[in-house]
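For this view, one protein chain was removed and the others were kept in their places.
So, chain A:
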Amino acid sequence: MSRQETPFVPFSPNPSLQQGTPTSTAPLKHSLTASSTSNLRYSSSRKSIYDRHLNRSQRSELSKASFAFLFGEMVQYAQKRVSGIQDLEKKLVLNFTVVLIATGVTQFDIPQGWDIVLNLHGYTIGQRLLELLLWRDGRSAKRETRILGILQFITTTLYRSVFNKPADGLEKSRDNEDEYMLIDNDPMVSSYISVPKEMSQLNCAAFVAGIIEAVLDGCLFPSRVTAHSVPTDQYPGKTVFLIKFDESVLEREAVL
């Protein structure tokens, strides 16, 4: 399967490859330039999605089982897809090994791709959630310009709306100026997922990390967010989201 860009899917580029710039969420870029008229058909009795009120589904709920089933399929698909890619990469690496050894490089990593795929899924969802949340805040919506402000927006507003509870903690890294840690004692997305021992490095909350990263990027706080398991006796699923801000964010923070 190729990962080539296709023009019709509203999908963001890989956040891990971004140079600290927020991504455009505009779908259908080709149709905007090629033709200004849409060829889509709409049923005559129903209004298009643009006519429906955006608050319609704000408080609606679905079964947690439905989410778990969908999420499980998503993880499995990511796994299958990535093992395919890794096979491919292994083949490539074999070819390169000769070259590498010849040039004196002996160590190289084969990237673990799973969490990247999950992170990407989360990222596309985060972009849309942010838009919804800000739109719903209406006039009271505030533009967050400080690091603490945006982090609080995530731990309270975003977390409440998606998971029905605030995050369990927010800490600043003692060692690194640009790192913050958001703590979730029991991430909802992992509640029905048991990760096999040999894959213990996988944390399905990478999905949530993607959501957080998209929101930060979307608010012009470019960053990398990763999920790490830190199980405790009380909270076996405890997860720390490590937020590493781009240099530009810290520079701006210093000026403000």
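The rule is simple: contacts are C-beta pairs under 8 Å (C-beta built on N, C-alpha and C of every residue); 3 or more make two chains touch, one makes a residue touch a chain; residues count from 1.
Just so it is clear, contacts and distances are computed from a predicted model.
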Between "OLC1v1037020C1", "37S ribosomal protein S16, mitochondrial", "Trafficking protein particle complex subunit BET3" or "Exosome complex component RRP46-like", which matches the UniProt record of the unshown chain? "Trafficking protein particle complex subunit BET3"
Based on the whole complex, identify which of A:45, A:140, A:194 or A:234 touches the chain you can't see. A:45
In the complete complex, the non-displayed chain touches which residues of chain A? 1-4, 6, 8-11, 27-28, 31, 38-46, 48-49, 56-58, 60-67, 69-74, 76-77, 81, 121, 124-125, 128-129, 132, 161-164, 188
